[in-house]
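Excluded from the complex is one protein chain; the other protein chains are retained at their positions.
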Amino acid sequence: MGRLLTLRHAYPTSSRLVGTVVLAVLCVAITFTLTALDDSKLAGGAAIAIVIVGLSWLIGWSGQVSLGNSGFMAIGAYVTAIWANHHASTPIIFTLLLATACGAVGGLILALPSTRLRGPYLAGMTLAFSFAVAPLALNFPSLTGGSGGLFLNFLSAPRWFQGLFSGSQALIRANAQWTADVAIVVAAVAFFFMANLIHSSTGRAMRLVRDNDVAAELAGVNLQRTRTLAFAISAAYAGLGGSLLTLLTGSVTPQTYSLPLSILLLTLMVLGGIGTLSGAIIGGLIYSYSDNLVSLINKATGINPTSTFGANLKGIVFGVLLIATMLLAPRGIVGMGRRLTSMIKRPARES
Amino acid sequence: MINQLRRYAVVLSVSAVSLSTISAGVLIGSNGAGAAGATPGVTAKTITIGATVPLSGLAAGYAEVSAAAAAVFSYVNSKGGVNGRKINYIRKDDCYNIDAAGCTANVGATPTLTQTQTLVTQNNVFAEVGSLGTAAQDSVLAYLNQNKVPDLFVNSGSSDWNQPKKYPALFGYQPSYRAESKIFAAWIKQHKPGATVGTIGQGDDFGANGLAGLLAGGLSIASANRLTYNPANLLNPTALQAELVQDLTVLKTNNVSVVVLDSIPPITQGILEIAHQLSFTPQWVISTVGSDPLSVATPLEVGSITMTFFPSTATTSNTWNAWLKKVILAAPHDTTNFPNYFTGANAGVLDANMQYGAGYAVAFCEALKSLGKNVTRAGFLKAMTTVKFSIPSLVPLSYTKGQHQGLQGGSIATIVANKVPTSPPQYAALVGNAEYTTGDYANTKIVSNKQTVTPIPSWLK
Partner (left out) sequence: MGSFVTSRFITYLLGGISSGIVIALVALSLVIIWKSTHVLNFAQGAMGMFATFVGMNLVFKGTNYWLCVLLSLAVGLALGGVTERLLIRPLYGKPEINPIVVMVGFLGVLESAIPSIWHTNLLPVPTPFSQIYYQDHGHTILVSPFVIFQVSLALGIMGGVALLFQYTNLGLKMRAAALAPEVSRLLGVRVNRLLTLGWILSSGVGAMAAVIVSSGQSLAATNMDGIFVSAFIAAAVGGLESPVGAITGGLLIGVTESLILGYWSSNMAPLAGVLVLVASLAIRPQGIFTRNSSRRV
C-alpha cells in the first residue's frame, strides 16, 4: 500500500481555504439549475463522499483495513434521529457536530481491541463490530424505534430561501435544493479539514507508521496513539456522513447501515482512487448516478431492465468494475487520470 | 506577484460565473412551468395519481393488489372516465423498501422515498392512492406532508395512517392490526375458552400492535409465549429458520394450543412447515396480512382461522365477485399482472388481494365523482369524510374528521381444503357474523352484525 500513495504538492492553507470556498460556491450555483430529483441525488452523493474520504484516510493513509464504517454511520444516524425527535428546533450544525463527536467516540472504542491487530484479524474485528450495531439497535426499541427505526422531519428550506422560488412546485424545488446546498457546504468543510490533516504532522506520522512502523517507533512516534487517532477520525467522518444522510432521507433503520453498505463504500473508494480527495468526490458522484449509469447501459445494449438479468445488472457491473480496477488500475479513476497527465507531460519534459 | 494576480483573477471569474448562474436559475425558476394556482395532476381530461408498491422483491406477491386497482381504473376509463376525466394510475416499484432479494427497481437504497419523490416532482401526481407497506409508507409520511400531497387508502393495517391532526391528508384503508386482533381475541375466548395462547409476531409495529390488540381483547398470554421473529432475517434464511425452530419449540414445550400469527405469507408458510417437523399442531389464528391461501400455498394451512374483509371468493353468486371477474378479463391483457389467474392450478380463482385492490379503486372513483367538474385537493379531502362509499367489503367504509383508519372490521373465516387434499387450499369460508370495532383501541366495543354488502353503483356496472 505504501508505494501507492505519496504526497503531491502542498499548497499553503490560505489558498486551500480559498479553493474550497470557490469550489463550494460553484457547486451551490449549479444546484440552482438542476431538477429537484437531481438535487436530492447530489445531496446523497455528498454525504457518501464524506464517509468515503474518511475511509480513504483510514485504509489509504494509515494502512488499516476496516469493514466497520457502516457501524459508525449508524451511530451518527441514530444520534441524529434521537436528538432531532427530542429537540426539533436545534440548528443543523449542532446536530451534525454531535453526531460527529459520537462517531469519534465509537472509533475510539473500536480502536481499543483493534490497533494491535494487523491485516485479516483487523478486518475480522471491524466486520464483527459492524454486525453488532443492528442487535444493539433492536434491543433498545424504546430508544431506537426497534426494527421499524426512527423517523424525523425532512430538512425544510427557511423562509428567505423559499422566497427565491415561485411557480408550480416552488415549495418542493426549494426544499430539495436547500438539502443539496446544505450537503455541499458540509462536505466542503469536511474535505477542507481532511486536506489539512493529510498535510499536517499527524498525517506524516500516519504515513510513517503505515510504511515502516519500526522506523516510526525509533523516530519517537507512538504507534498505538497514531493508529487510534486514525480510527477516531475515520469514525468521526462516517458519523458525520451518516448524520447528514439521515437528515436527507428522514429515517434510519437497523438495516440501513449494514455490511452491504460497508462493501459499497469500499467499492466506491477503490473506483475513485484510494487516498485521494478527488477520488472520494468521484465515489460520491458514482453513488448518486449509478442507477442512471445502469439505465444507460441497458439502453445501449438493449437489455430489458425488468428481466431478471437486467434487474441484477447493477450488481454485476459494480462487481466487474471493482475486479477490473484492482487488477488493471489499482489507483482508481484518479490514478488513471494522473498516469495519463504524466504520460502527456513526459514527452514535453524529455524534449 | 503574477501568481497572486492569476489566483485573484481565477477567484473573481469563478465568483462572477457562480453569481450569474444563481441569478439565472432563480429567474428561470420563477417563470416555472404551469400557473401557480393549478391543482397538480389535474387537467380537463385527465387526472394523474400514483402509488409506490412492491412489484418485485420479496413482497412481490402483493403486486396483484394495485394491478387489480389498475384494472378497475382501466375499466372506468373505457366507459368515459369519471366526469369525463380519464384516470392515469402510475405504479412505481419500491420493493417494499428493501433493495435486495430480487428487487428490479434499481432506485438506490431508499426505494420508497426515491420513487415517491419521482411521483411528486416528475409525474406531478394529484395524490398517492393505494401505496403499500407499513415501514415503506412510514418513511415518506413527512415528505408527502411537507409537500402537501394526499396519501390515500394506504395498504397496511398500521394505525399510523390514523393521525388526522398531524397528517390531515393521510387516509388508511384496512382495519388496524389492533382491531383485527381484538376480534380474534373475542373469537378465541368464545370458541377456545381456557386454552393456553401463544403468539409469533413480526418484530416490529405489526407484531407489537397485534399483540396489544389481543391483550386489549381480554386474552391472557404468558410473556414466555409472546414470541417474535426478526424481520431483518427475511434476508438471512438460515438465521430465520433457527429463530422459528426456537420459537415453535418453546410454544410446544409450554403446551400452547392456540397460536396467533402476525406474519407475512412466506413466513407463515415457514412456520407451518417447521411446526409440522416438530409435530406441533395447535389451532392457528393468522392475521389477514399473512393468511391468503394462494400466497401461503401449503395444505398445512387448512383449518386455520383468519379474518377477511370481503365476501368469500368462492361465492360465485356475489355480484361484486362477478363484476370483478369481468373487470380483470377486460384489463389490458398482461398476464404478468395476475400470474396465477390466467394459468396454472389456480386459474380463474379470484383472490383476496384482487378484491382488496378493486375496493380502494372503486372508493377513489366514488369520491372523485362526487366533486363534479372542479377537482381540488382540499375538495377531495372533504369528500373522503362525506361520501357514502359503496365497495365490496363486508363492513362499511367510512372516514370522519377524527378517524382516518378506514374499514373497522370484517368476518372471521377458516381456510378450507382443496378438492384435491394434497394440493394447497384456494379459499377461505366465512364463519359467523361481520365484526367491527366502534373505534380503534382500548375503549372500543365490538359490534356484531350480519354482513352487509352494498350494491354496485349503476355508473360502474
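Every chain is named by a letter (A and B) in the order it is written, and numbering of its residues begins at 1.
Everything that follows uses one rule, which is that a contact is a pair of C-beta atoms (placed from the backbone, for glycine too) under 8 Å apart; a residue touches a chain by one contact, two chains touch by 3 or more.
None of the values given here were measured: they were computed from a predicted structure.
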Contact residue for the chain not shown (choose from A:Val18, A:Ile82, A:Ala123 or A:Leu223): A:Ala123
Among B:Ser23, B:Thr253, B:Thr343 or B:Ser448, the residue in touch with the chain that has been omitted: B:Thr253
Residue of B:Ala239, B:Ala314 or B:Leu460 touching the missing chain in the full complex: B:Ala239
Sole residue of A:Leu259, A:Ile297 or A:Met336 that reaches the chain not shown, by the stated touch rule: A:Leu259
Contacting the left-out chain in the complete assembly, out of A:Ala134, A:Ile172 or A:Leu261: A:Ala134
Chain not shown: contacting residue from A:Ala215, A:Leu296 or A:Val320: A:Val320
Absent chain, residues of chain B that touch it: 100-102, 203, 228-230, 233, 235-239, 241-243, 245-246, 249, 252-253, 266, 269, 273, 276-280
Residues from chain A at the interface with the omitted partner, ascending: 1, 4, 59, 65, 113, 116-117, 119-121, 123-125, 127-129, 131-132, 134-135, 138-139, 214, 259, 263, 266-267, 270, 308-309, 311-316, 318-323, 326-327, 330
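What we mean here is this: only the chains that are shown with their structure count from here on.
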Whole-Å gap between the CA centroids of chain A and chain B: 36
Complex interface listing, chain B residues touching chain A: 7, 10-11, 14-15, 17-19, 21-22, 24-26, 28-36, 38, 40, 56, 98, 100, 102-104, 106-110, 113-114, 117-118, 120-122, 124, 134-135, 138-143, 146-148, 202-205, 230-232
Partner chain B, residues of chain A touching it in the complex: 15, 18, 22, 25-26, 28-30, 32-33, 35-37, 40, 44, 134, 138, 146-149, 151-154, 156, 164-173, 175-176, 249-251, 253-256, 260-261, 290-291, 294-295, 305-306, 308, 310-314
